[in-house]
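The other protein chains are all here in position, but one chain of the complex has been omitted.
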Amino acid sequence: MADPRFFSVAKPMRLAELARLSGAELADSSRGDVIVRDVAPLDAAGPDHLTFLDNRKYLDAFKTTRAGACFVRAEMAEFAPSGTAVLVSLNPYKAYALAALAFYPEPAPMPGQGPGAVVDVSASLGEGCEVGPYAVIGAHVKIGKGCRIGAGAVICEGVEIGDNCDIGARAYVTHSLIGNRVRLYPGACIGRAGFGFAIDKTGFTAVPQLGRVIVEDDVEIGANTTVDRGAGPDTIIGQGTRIDNLVQIGHNVRIGKYCVIVAQVGISGSTQVGDFTMLGGQAGVAGHLKIGAGAKVAAQSGVMRDVPDGAEVVGFPAMPMRQYFRQTNYLARMVAAKKGEKDD
Amino acid sequence: MADPRFFSVAKPMRLAELARLSGAELADSSRGDVIVRDVAPLDAAGPDHLTFLDNRKYLDAFKTTRAGACFVRAEMAEFAPSGTAVLVSLNPYKAYALAALAFYPEPAPMPGQGPGAVVDVSASLGEGCEVGPYAVIGAHVKIGKGCRIGAGAVICEGVEIGDNCDIGARAYVTHSLIGNRVRLYPGACIGRAGFGFAIDKTGFTAVPQLGRVIVEDDVEIGANTTVDRGAGPDTIIGQGTRIDNLVQIGHNVRIGKYCVIVAQVGISGSTQVGDFTMLGGQAGVAGHLKIGAGAKVAAQSGVMRDVPDGAEVVGFPAMPMRQYFRQTNYLARMVAAKKGEKDD
Partner (left out) sequence: MADPRFFSVAKPMRLAELARLSGAELADSSRGDVIVRDVAPLDAAGPDHLTFLDNRKYLDAFKTTRAGACFVRAEMAEFAPSGTAVLVSLNPYKAYALAALAFYPEPAPMPGQGPGAVVDVSASLGEGCEVGPYAVIGAHVKIGKGCRIGAGAVICEGVEIGDNCDIGARAYVTHSLIGNRVRLYPGACIGRAGFGFAIDKTGFTAVPQLGRVIVEDDVEIGANTTVDRGAGPDTIIGQGTRIDNLVQIGHNVRIGKYCVIVAQVGISGSTQVGDFTMLGGQAGVAGHLKIGAGAKVAAQSGVMRDVPDGAEVVGFPAMPMRQYFRQTNYLARMVAAKKGEKDD
């Protein structure tokens, strides 16, 4: 299904193998040798394709799918058409992700250096690294094994990067220590001096920004996103956290593990974000706050005070979801009543 | 008027010629041979200059302008000073744009490759392309005629680009098919994998993003804007649409033709935007929604549900303009009344 100009399928696969690698169970074990050749959406899949049903909303599409096989939750299995082999999974979307990755594995780095790559003599690169054209790697930089450094990326003096990282084209990294399996998208800017200055009548005096950025293992940071280094303490992005495009992370910010930070979010200086927190797109968080673990901040919300663990907040200034809807509903009712009066 | 360090006027022009190319009509046809040498704003224009009046607000400036000629609507013509030749147009701003373009035509690409440009042997470029210094063009890339590829731009394997495109410096394009006369501004990032992963207790599993970005003819995409490729379906930017700087377009988004998307807008995954839609600056749209054709979303609004064709919405969550103003007015009145009571 995927455009062969950009993607190539690794190989056809047996359902038994796909069940194994995705942690799913084949409902009819006699179908283990059935072969599928690709993944496809429910409505477009044919007999050669593997698909998935994650959202009840698509149950009708599932009942009539022509797919050769489908990941579903146990309670949906009975609705499968007879031609579709059922792979039972607790998390069909994750199972699909793993299967799709088997069909379309990430291309490995191609070890070597592109034209014009500049690697300082004091820098060290692990085995199997691919350095793109015109990438610039500064003095004393340490890069682990199997990394890909994109075209035109700039890795400044002293930066350390772990194994199997993917540093996007034109990314810029300075004053940072980066873990393993980290992915920076193109144009990301990590480690520049934060927005710190003393103000008086004569103008502004820059305050030297003496911290670093620490990016833990398995983090992804989106395209053209900016992460400022600490002013004294470090700016920290916790393990596994996903940061989308065009996000701003201020100096001294500490983000926990496995957070999801959607596009165009802004987090002001010195704020701490707990583990497993989600920030919706364009949300903003003021400085020096604590956002609790597992909290959810709705898109476009403006957080002006601490958020407890597990709380869901929304609006500007952000308040608990229930309170917010009470207020907006009250206002809508009052105005509707007013309008009713007028219409009489 | 324009700084000669950056702009040069092509040549003096006769009013008859300017009327012809702008679709305007010279009120006094005997002035067809009058020459003007440049464009200028109403208040700064002199006898050698062509100007325009689009907004009634500037009528006084028009009455006293020293401009040699001016584009105006028919009903304004009578207010012209005697020294100003009147060019009557239904759309004076567009007429001015066409005239200004005649004075200041876009410089054509200068065919050839700058220092260090890397073009894969399997890539094909049409006639008359200019490839800037350190641009990197990957395997099997196809680029049409008369394109300009800016310094340090990265065009990845398999990408196809039509004729007369302008790909800005340091732009990054992957997994994309791009039409004719498309303009990408510097730092734009088109076609990276979207923000797609399955979540469970063990963390996140990336879902392979197997779609593309389709950019139709005459689209412009602003500086440092990011457009993610589809997850399976494609992300599509319809013909003629203008996208400003620092905008985020999520995976699978489909934007119609001739839309205007102002700076810092964010559109979440799988949302569809109809033709001729306008999104004001910093507006956000949640995922999986339909924004109708001709709809207008006010600046900073947060759209959480479908918007019908032609509707105007505002606020967070976005609601019809009239409802929004009723609510804000109600609240202002209530508070004012309360204040009155207190002051008694």
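Some points to look at:
To keep things simple, chains are lettered A and B as they appear, and every chain counts its residues starting from 1.
The rule is short, and it goes like this: a contact is a pair of C-beta atoms (placed from the backbone, for glycine too) under 8 Å apart; a residue touches a chain by one contact, two chains touch by 3 or more.
Source: prediction; values computed, not measured.
For the options A:G187, A:G256 or A:G294, the residue in contact with the chain missing from this view is A:G187. Screening A:N224, A:Q239 or A:Q272 for touch with the missing chain picks out A:N224.
Interface note: of B:E130, B:D163 or B:D218, the residue touching the hidden chain in the full complex is B:D218.
Within the whole complex, the absent chain has one touching residue among B:S176, B:T205 or B:Q282, and that is B:Q282.
Of the listed residues A:V154, A:I167, A:V297 or A:V314, the one in contact with the hidden chain in the full complex is A:V154.
The omitted chain makes contact with chain A at the following residues, 116, 118, 134, 136, 140, 152, 154, 157-158, 160, 170, 172, 174-175, 187, 189, 192, 195, 197-200, 203-208, 210-212, 224, 226, 228, 232-233, 246, 248, 250, 264, 266, 268, 282, 284, 286, 302, 316-317, 323, 326-327, 330-331. Summarising the interface, chain B meets the missing chain with residues 1-3, 5-7, 39-41, 91, 93-94, 96-98, 100-101, 103-104, 114-116, 132-134, 150-152, 168-170, 185-187, 218, 222-224, 240, 242, 244-246, 258, 260, 262-264, 281-282, 299-300, 315-316, 328, 331-332, 334-335, 338-339.
To be clear about the criterion, only the chains that are shown with their structure count from here on.
For the pair chain A and chain B, the distance between mean C-alpha positions equals 29 Å.
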